[in-house]
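Missing here is one protein chain; the remaining ones are kept as they sit in the complex.
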Amino acid sequence: MIMFNCDYNEGCHPNILKRLVDSNMDQHPGYSEDDLSAHAKELIKKACGRDDVDVHILVGGTQTNMTVISACLRTYQGVISCETGHIARHETGAIEAHGHKVLTIPSGDGKITAEQIKKYCHTHFTDESFEHVVQPGMVYISSPTELGTTYCRKEIEEIRKVCDEYNLYLYLDGARLGYGFASKGNDLDLPFLASVCDVFYIGGTKQGALMGEACVICNDALKKDFRYIIKQNGGMFAKGRLLGIMFEELFSNDLYMELSRHAIAMAEKLAAGMEAAGFKKYAESPTNQQFFCMPDKYGEILAEKYGFSNEGRIDDEHFIARFCTSWATKEENVDALLEDVKKLA
Amino acid sequence: MIMFNCDYNEGCHPNILKRLVDSNMDQHPGYSEDDLSAHAKELIKKACGRDDVDVHILVGGTQTNMTVISACLRTYQGVISCETGHIARHETGAIEAHGHKVLTIPSGDGKITAEQIKKYCHTHFTDESFEHVVQPGMVYISSPTELGTTYCRKEIEEIRKVCDEYNLYLYLDGARLGYGFASKGNDLDLPFLASVCDVFYIGGTKQGALMGEACVICNDALKKDFRYIIKQNGGMFAKGRLLGIMFEELFSNDLYMELSRHAIAMAEKLAAGMEAAGFKKYAESPTNQQFFCMPDKYGEILAEKYGFSNEGRIDDEHFIARFCTSWATKEENVDALLEDVKKLA
Amino acid sequence: MIMFNCDYNEGCHPNILKRLVDSNMDQHPGYSEDDLSAHAKELIKKACGRDDVDVHILVGGTQTNMTVISACLRTYQGVISCETGHIARHETGAIEAHGHKVLTIPSGDGKITAEQIKKYCHTHFTDESFEHVVQPGMVYISSPTELGTTYCRKEIEEIRKVCDEYNLYLYLDGARLGYGFASKGNDLDLPFLASVCDVFYIGGTKQGALMGEACVICNDALKKDFRYIIKQNGGMFAKGRLLGIMFEELFSNDLYMELSRHAIAMAEKLAAGMEAAGFKKYAESPTNQQFFCMPDKYGEILAEKYGFSNEGRIDDEHFIARFCTSWATKEENVDALLEDVKKLA
Partner (left out) sequence: MIMFNCDYNEGCHPNILKRLVDSNMDQHPGYSEDDLSAHAKELIKKACGRDDVDVHILVGGTQTNMTVISACLRTYQGVISCETGHIARHETGAIEAHGHKVLTIPSGDGKITAEQIKKYCHTHFTDESFEHVVQPGMVYISSPTELGTTYCRKEIEEIRKVCDEYNLYLYLDGARLGYGFASKGNDLDLPFLASVCDVFYIGGTKQGALMGEACVICNDALKKDFRYIIKQNGGMFAKGRLLGIMFEELFSNDLYMELSRHAIAMAEKLAAGMEAAGFKKYAESPTNQQFFCMPDKYGEILAEKYGFSNEGRIDDEHFIARFCTSWATKEENVDALLEDVKKLA
């Protein structure tokens, strides 16, 4: 079975593995108070072009989202998200479990606009019974989104303006941030995000690490006591050195971007081949997730040899098939898939 | 100013007031462990035709909803509701504050159907990543709804069947229950609700009491330790005798239904008069809330003398105007309004 | 049965009742946005000697405590309380249900000292693993306490100093505030509390109202959006006018203090009579709750005619018996009790 069903099927990049082996019996203090973690944080700050951000590395994405969001909001506030946002759909209500409503905005492409957010807030604050309704307190966006699309600078800058107008925090979920950075037409980078977001995270799990998401806090108001909040959420990792190693390596020798570029090259090849074989794209994604309208009969055949995910039905004979590439995707596997695909269509 | 903006503008029915005065200096134990409360509960049980239900009287609706729903659900479960449901829109996220997502279903008339619920549940339980999504654990419906519409027996019975199929609790919010019972075409009654719901509440606040909602627990699994849950939610009322008096009086001498019939008669008169004067109904409501497409210019004029609520814009020149009648509505006030309305159109 | 078991056995003072009757059919907007509520708040502000405090009237004590405390604390913070504090013992974990630990300090008399609080905070902030421990964020005290004792100015001022040093909010639960003000040796008053507390509440339920606790917010940082928080906690009372009436009457014509003085006079008479009859005080309380070491055999006899509460065992033959007086206590009932008591000892 060759798997394209997600971007975390393999372990980690060999550089990381080597470092794990080499440092294994070194003694370090726990809870990310070690030198490796400190170094990783320095590298990330440098990459963000800012000394004054706080960096915390957590184990996983849902944990990061629930920790950040509950740290930002007051009890009666909610977080604005695209209706397909990860926090709205795929975290078993972790945000609600922390007491906060996810305020969803409809979208066809996984993105929300400044105008939509502005309208949402305007409606709230001009409603006669506004105190009976959850108050928007922050905006959550992902880039890339769940549908593989990405934001550009202008879009995020406009969202920032609305956030300032309505006193909302802006949080960007970058589980696949590098895959966005490496995609065609991208104009985002870390210094930009550090200048425009109150907080964002740089994904490790899907980008070559065994685990780990690096949360970058840019707004001073959110820095105080953040480690208490991590601990209370079960996110204070005992052997924090491991998280340090992940990001030390990813942020050395341009590894993070190198791996990202590889995933995108593989995604582009896969997409071109599928289209050449007659498969229609379901969504226009420039990143490592590619969505196709898959006839059921072909889906069944491909599923015998390949892993990919079913993201819902389109009609009685088609479903949405998602194929992911990653830092670890072997070109020979893409080639094998494209060979088999050609035979179908 | 004559107020039609809601159904809780006045105090309470004189019978209740008299009873309050007469019993004022009697000594009773606190926390609803008094004889008056016991009697009220007996009357409600009798009206439900069942000895084996548990009755708890709470102060208000949001408090009742959050107490009941959090008592029913496990931590990872959510409650299915119409997107215009009170818990989804007008409780400042009280359900989410208890850790539970409100799983909304779209609707034009404030009602949801058995088929919609079934489809929602089917989608959930057949999703590959179902464990990453909030599990539906109960269904919340109101009758009358926020839009004044009502359910009939058949609709609720069908919902019950889906609840049984997917192991969901069924909870009915009856903040305006009597106004539904008294409405044209109604075929619901308390014994029916007690037979089909796991739990429901009979509204007092909007139906002639100073306050109080009588929560009827029909499912044995939900009875145990309910008073702990009330207390933890800040809902254990010290002078519970007052809540007892409210429902003793409402459920004596057919008062509850008598007051309900009055409100409906007033609503029908108001609606007929408005329509006669050329105002279009925005929604078809047989109960005490009447919704009209109100031209802005007429709205402004009426607002000088009458209270009514603005429920959102229809277009650039019209908004939804809601007029409520209640147990306390004076016919002369309806007449005055209709006189003035005639002059406009 | 004559009840001394608590201070909320009766309804309310006749002035309040009269006002309820007189205003019953007036139309008022809901949710405490009516004139009566506005007036009540003005009276309270005046009594506090400050225009710049915010006043919110909630239905009950537990509701007020959980609303205030959760409004003050960040997620990882806890509230320091005497181990016998109401929030620590008798609210079914309502504070924990809001996510916050009650950090208890031992005490023999229901009070905690500035020094104890200082030591607690010092220990926390100098602990190596402080981030793994709940951070103290506020101090909760009651006056009178659960044991009937009271704080004096100097004690509260010293606590205030420690709060300033460690950045803690100071909250005073005044469920029986008037009974404290009327007690021998008292030097507290509303202007003092308004100057020293971040927030406190003036109890109504136990002091002559049907219900209602007036929460006074003195610290600007806590004022914003408080009504959202009330609503989310199920505490937004529909017919807020009733709460307004309670405090309008209590704060007119010195009624609040007049009723308080009556309760204290009755308590002093009761205590003197019990002691004269040979019953030993269990605790030294100058307020309306009186605690005695009650031999089981006498307790049984008295319980046939009188209500009082058993607050725990002292030894194999004695328990703590609490007798409460209140605004409503009839002197003839105290006399009857003392007559019967004399016969025993």
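In this document, chain identifiers A, B and C correspond to the written order of the chains, with residue numbering beginning at 1 in each.
The definition used in the following text is that a contact is a pair of C-beta atoms (placed from the backbone, for glycine too) under 8 Å apart; a residue touches a chain by one contact, two chains touch by 3 or more.
Quick caveat: nothing in here was measured; it's all calculated off a predicted structure.
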Among A:L242, A:L302 or A:V334, residue touching the chain not depicted: A:L242
Selected residue (touches chain absent from view) among A:T62, A:S143 or A:T325: A:T62
Residue among C:D34, C:E131 or C:E248 that touches the chain left out of view: C:E131
Contacting the left-out chain in the complete assembly, out of A:Y140, A:F181 or A:Y228: A:Y228
Sole contact to the chain not displayed, among C:Q27, C:T75 or C:S260: C:T75
Touching residues (missing chain, whole complex) on chain A: 1-3, 5-6, 8-12, 14, 17, 20-21, 23-30, 59-63, 66-67, 91-94, 97, 205-206, 210-211, 228, 231-239, 241-242, 307, 328
Interface with the unshown chain - residue positions in chain B: 70-71, 74-76, 98-99, 131-132, 135, 225, 227-229, 231-232, 236
Where the unshown chain meets chain C, residue by residue: 75-76, 78, 89-93, 96-102, 128-129, 131-135, 309-310
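Note that only the chains that are shown with their structure count from here on.
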Geometric centre: closest chain by C-alpha means: B
Between chain C and chain A, distance of the C-alpha-averaged centres to the nearest whole Å: 50
Cα-centroid distance, chain A relative to chain B, in whole angstrom: 42
CA centroid of chain B to CA centroid of chain C, Å: 33
Where chain A touches two or more other chains, by residue: 75-76, 98-99, 131-132, 135
